[in-house]
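Here's the structure, in structure tokens; my notes come after.
Of the protein chains in this complex, all but one are displayed in their positions.
Per-chain residue numbering starts at 1, and chain names A, B and C are given in the order in which the chains are listed.
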Amino acid sequence: MIDTILEITPAHYTILSAALFSIGVVGVLVRRNIIIIFMAIELMLNAVNINLVAHARQLENMVGQVFVVFIIAVAAAEAAVGLGIILAFFRNKETVNIDEMNVMRW
Amino acid sequence: MIDTVIIPLLKIAVLLNAVLVSVTFMTLLERKVIAWAQSRLGPMRVGPYGVLQAIADPIKLILKEDITPARADKWMFTLAPILSLVPALIVFSVVPFGGDELFYITDINVGLLFIISVTSIGVYGIILAGWASNSKYPLLASLRASAQLISYEIAVTMTLVSVTLTAGTLSMVGIVEAQQEAGLWFGFVQPVAFVLVLIGGLAETNRAPFDMPEAEQELTGGFHTEYSGMRFALFFLAEYANMIVIAAVVTVLFWGGWLRPFPSVEILGFLDLIPSWIWFFGKMFVFLYLFIWIRATLPRYRYDQLMRIGWKVLIPVAIANIVVTGVVKVLL
Amino acid sequence: MGETIAFYVLSFLILSLAIMVVTARNTVHSVIFLVMSFLCVAVLYVVLRAEFLAVIQVLVYAGGIVVLYLFVVMLVNLSGEPEAHEDPRRLGLTGLALAGAVLLELAGIVVYSYSREPSAPVAGAAASPVQGNVEQIGWLLYTDYLIPFEVASVLLLVAMVGAIVLARREL
Partner (left out) sequence: MSNEPAPIFDTDELVINMGPQHPSTHGVLRIVLRLDGERVRDADVVVGYIHRGIEKLTENRDWTQIILLTDRMDYVAAASSNLGYCETVEKLMEVEVPRRAKYIRTILAELQRVASHCLWLGTHAMDIGAMTVFLYAFRERELILDLFEEYCGARLTYNSMRIGGLPLDIPTGWDRKVRAFCDVMDSKIQEYEELLTNNRIWLERTRGIGVISGQEATALGLCGPPLRGSGVYRDVRKDEPYAAYDEFDFDVPLGTNGDTYDRYLIRLEEFRQSLRIVRQAIDGLPDGPVMGKVPRLIKPKAGETYHAIESPKGELGYFIVSDGRSTNPYRLRVRPPSFCNLQGLKPLVIGHLVADVVALIGTIDIVLGEVDR
């Protein structure tokens, strides 16, 4: 039992990753500020990255790390466009409350 | 134990002290050099030729009342100066001040990227300072700062790619060794990149003529308008520490780090008698002097002109430089 | 032993900072906790011998993306609390319960998969001719993953154009 706690295996990283992911899910589902929701999504992406890096190390294969590079690139793209949308929305409705974003056009 | 813990810790302690002391004396140097440029004497009262001014200033700042504006976000207001100073100090861990292992704390294989990424954290200090002050001029300054620093970071990073291509490594020590092998400082191989990094470095450290975020004539001091006492001093330390970082990076990347001039010419071998770290500090000093000289000479750019230069001049030139470097590298 | 300490300290920091990100009342504080959390993740990458990713994490996430968030939060200078208006149809508790379900499911997957034999290293399959973390990633990106790499660059270009279009005044 002590060994499973003291010796760090990929399982530990996976559990960390799962916990982080769940925190992200909580953020997305519970918060109403769209900026915080975006940040929670970033947390979820990071959770996935931790998982990939941990397993890349265990399998001694760099492909996992290459995937992380792609995920970071996608996250950057997502942030840029997402924040652009938030700004455009805020300009028109002056709110970042997701409950008020209930129309497709205005 | 001694090799892995105690010696590195000692080196860190020595380096931190050296950096902080040299930063305080940088303020004196700046005041003196600018004074000479302006046909004044500069500080003359504290100690012979005002040398002790560098000690009097911090003492005064520490003893000063530390004011937090009433409506400020106290937490962030305190965090901001720390966030701007700490990254500037962390960066020194990968700067090789001399050829021997004694002169650098560590040599990591992503040294150059490490420097770029850690300095990019420094922008938070400025943004948060402006936001937490809950005051309009600092807010304007921090909006300027965030746009400026991100834009110029792109330009500088792009430029450094071409240097990395030339050196074939990201390690700071490796880059100097590559210059030794080539027998030529990269400043001669990559003159365009050198100029770009110098300009970008000025902009990233908020130095004149790109000192938009402070611009005391426009924004009454910019992001540190509401700061006083020690927290203000921390911003100052960060600015000068960043200046030293840029000077060190330029020295390592383009002017051969600790190498003597023309490292491949045998006849100049007697220059090796001068210790490597003296070469390094000598070169660094030249760039620090240059930064101060520029500040004393040039007017300030306007915010939109600064952005135009960053996006329409520096970044395209940097990309062109990468392409040219790549082509030359493949052809040779 | 070093890794154990590092793992637990970092995990604690990452998770507690992440919780503060989603619970902080002030959006700017949220952003700062997010940066700190990302920096801890970067250190975790160093522990996992992924130096390049650690640096990229700091450079792109902390130095780029989160600065954008901070920028937007400052532009969207909110006078009122964004949480003030509540949609009556909103099911906050259900959301929390669903998140709990996700955690349970993930935990189930972890326990199930690690109760079996751990898979062997598959290093042989992707043996690269270069040494060093940065070199290996670079090698893979420009050989096996060249097309995804190019697609990613196109994606970034599209995102850039999209952001500019969205940020323009007349929309």
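Just so we're on the same page, a residue touches a chain if its C-beta (ideal position, glycine included) is under 8 Å from a C-beta of that chain, and two chains touch if they have at least 3 such contacts.
It should be emphasised that the depicted structure is a prediction, and the values quoted were computed from it without experimental measurement.
J.: Which residue among B:Phe114, B:Tyr152, B:Phe281 or B:Tyr303 touches the omitted chain?
T.: Touches the omitted chain: B:Tyr303.
J.: Which is it among B:Arg40, B:Lys60, B:Lys74 or B:Lys329 that touches the chain not included here?
T.: B:Arg40
J.: Mind pulling the chain B residues that touch the left-out chain?
T.: Touch set of chain B with respect to the missing chain: 34, 37-40, 136-137, 139-140, 144, 208-209, 211-212, 215-220, 295-305.
One rule holds in what follows: only the chains that are shown with their structure count from here on.
J.: Looking at which chains touch which, would you call it a line, ring, star, complete or other?
T.: line
J.: In angstrom, rounded to a whole number, how far apart do the mean CA points of chain A and chain B lie?
T.: So the centroids are 33 Å from each other.
J.: Okay, in this complex, where on chain A does chain C touch?
T.: 6-16, 18-27, 29-33, 35-36, 38-40, 42-43, 46, 49-50, 53-54, 56-63, 65-66, 68-70, 72-81, 83-88, 90-92, 95-97, 99-100, 102
J.: Where on chain C is chain B touching in the complex?
T.: 26, 28-29, 32, 35, 39, 51-52, 55-56, 58-59, 62-64, 67, 70-71, 74-75, 132-134
J.: Using the touch definition up top, name the residues of chain B that touch chain C in the complex.
T.: 73, 75-76, 79, 108-110, 113-114, 116-118, 120-121, 123-124, 127-128, 131, 139, 142-143, 146-147, 150, 153, 157, 170
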